[in-house]
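One protein chain is absent from this view; the other protein chains keep their places.
Each chain carries a letter (A and B) given by its place in the written order, and its residues are counted from 1.
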Amino acid sequence: MASPTPNCMRHAMLSFRQSTSSSLRSTLLRRSSHLSSPILLRSTRGYATTADPDPVPAASEIDFEQFTVQPARVIPASPAYFSGSPKFIDHLLNLESICARYASLPTVAPGDAPRMAWFKLAQFRDFVGESVPTKKYKNLVKILHRLNRIDQAMVPMEVRDTLKTFLRPGNPYGLKPAPATVDDMGRARGRGKRKTSSAVVHLVEGEGDVLINGKTLVDAFPRLHDRESATWPLRCTSRLDKYNVWANVRGGGVTGQAEAVTLALARALLVHEPALKPLLRKAGAITVDARRVERKKPGHVKARKMPAWVKR
Amino acid sequence: MIVRQLCARQSRQLLAVNRQTRTLTRFYSTETTVQTPVTARPATEPPRAAPISVRRDAKEAWKKREAQKQKFHQLGSEVADSYQPEELIRNPPKPSDITLELLLASQTHLGHSTSRWNPQNSRYIFGIREGVHIISLDVTAAYLRRAAKVVEEVAARGGLILFVGTRKGHKRYVVRAAELAKGYHIFERWIPGSLTNGHQILGHCETKVVNGMDQEIPDLKETQSERSALKPDLVVCMNPLENVVLLHECGLNNVPTIGVIDTDADATRVTYPIPSNDDSLRSVGVIAGVLGRAGEAGQLRRMEAARSGHLTYPALNPEDLKIEKNVSDDPKIANTVSEEPKIANAVLEEPKVASTVSDEK
């Protein structure tokens, strides 16, 4: 009886066994009712062991004020208590019930639904305070996505509020970089990187002059292929004679510098003429080549090369 | 590499040449700048929700469509007394609704392959048909009624009833049963040690102190932080075969269990077996529904008693809550604390009565 839980199971079994012997049961019930009402307890001490010499007075009125304040038992806060992650499961069941309730509402294509920044897994774990496995959270996010696809004109308030609780604080998708513009002197600036080179290009409308680090194109890139590379965005759009290029390239070798200029030039050109984007994309001028030299590892000759195997 | 690059460049150039029809007019013109954005940025408007009138219209249209759909569904002949699978969740059968027909229709009689049987279950088995054991329907009905009674009594005495169904389609039935019986549910996995090592595993899960009307007493919330984990007073297991660990822990902790025992399961693992098919979702749905309804009836009884001021179970010992320190602050609690030894005594006396009663019998 020292266990903190109300060990009522014993009562249950007892009464079940005793369901036939009604007299015993009735006394038992009377006992338990006596026990349960706190007011009566004062006068019923020793009832079972010794006979009370005095006649028992009638019970006083029940003090309901007291009854609501008296702690009766300790119970779990959530019906999913024994699963080990009650909050997560409560959220999941809540979302599933909402999803089922509003299943008939019209939905839009996933692409047309508003973009929502749900909690990242770590954030969600902090939010519920339980270590939720990745897969289970992914399934929950699937339900969120489904709810988010409900036609915006028809979303019930309940869904709106529920979805809001799963959003990351702030609005990550609202922070878009301001579109680059041509400055007041007509210059567009673009930056690009390739291998270890980085280039900054200033593009002005002009007659087709190209200056790389203060040198002409031919001086900067003696190889024809590199010159072709560097001016490729202008060439593929046939704008070689419409713009003047002023580029600053640092680091890397000749090829890297030339291709860094390509990227920077293409980006600068897009500031002048955004409509060229598909063309430049097709021409491969604004595709970033993110490859870098792989580091050398210990035990290897190069990044991956192993020393030749020698018998003994 | 040069050759490759050259090829790539050349092919790209060819592509670009082919597409020159698409290039802008600027290509042919001598002037530039057609749509070049200027430094002065226009104020961008944040995307707003659809205007109210549009939303209302869409809602009206949808409501109309739904109404029409319902109207069409009502057309045609009416089929009475047909089986609706969703009714098992929406409106589960009560213990008084248990009939042999219901059990037969929900496939409770289909046991396992005869080569899989556990001879302990021979008293529940009616016969063999097409290589499987057939469980006797009247035995199932009797044991199901007994289990329902147990659930009802436990619920009426404020016990914690845990419904466990960890197989694939059990989730909705288990959750619904727990919802009806105001119990607790597990539908994913029983974490081994939740009973024997409860403080480690369930220690972080929140509990609350409630009064006789099941209303939370928020003042006592902070006293709950160092309590050991709670244990259920009755476990209802829908698939005992997969939850051997759970049943073992229940046995160690003296927690009674109700289990759906198929012909290949060990009936001695559970306190109250219900011989039935445990593979069919429909039979599991019926059993969970009946037990959930029984729990609901028990809870109703308990609340009725609470409304008339009776507790059907021994009240919490305030000593356990460790509230002596702040007793003086709260006059109401202080009142009750003075009686706590009596309560403790009374509670201690209870099992004595129980033992004498059982001896007499």
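Operating definition for what follows: contacts are C-beta pairs under 8 Å (C-beta built on N, C-alpha and C of every residue); 3 or more make two chains touch, one makes a residue touch a chain.
FYI, contacts and distances are computed from a predicted model.
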Choices "pyridoxal kinase", "Blast:Ras-related protein Rab-7a", "Dna-directed rna polymerase ii subunit 4" or "Mitochondrial ribosomal protein MRP51" - which one is the UniProt name of the chain not shown: "Mitochondrial ribosomal protein MRP51"
Visible chains in contact with the missing one: B
Touch criterion as defined above, residue of B:113, B:254 or B:268 at the omitted chain: B:113
Hidden partner interface residues of subunit B, rising order: 83-86, 100-101, 104, 107, 109-113, 115-116, 126, 129-132, 134, 136-138, 169, 277, 279-282
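Note that only the chains that are shown with their structure count from here on.
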Of subunit B, residues touching subunit A in the complex: 2, 5-6, 8-9, 12-13, 15-16, 19-20, 22-24, 26-27, 32-39, 41, 46-47, 49-50, 54-55, 57-59, 62, 66, 149-150, 153-154, 156-160, 162, 175, 178-179, 182-188, 191, 194, 201-202, 204-215, 217, 220, 224, 227-228, 230-234, 255-256, 306, 308-316, 318, 320-321, 332-333, 335-336, 339, 342-343, 345-354, 357-358, 360-361
Contact set on subunit A toward subunit B in their complex: 1, 3-18, 21, 24, 28, 31-33, 35-38, 41-42, 44-45, 48, 62, 64-84, 86, 89, 93, 104-106, 114, 129-130, 151-154, 174, 178-179, 181-184, 205, 225, 228-229, 232, 235-239, 242-243, 271-276, 279, 282-284
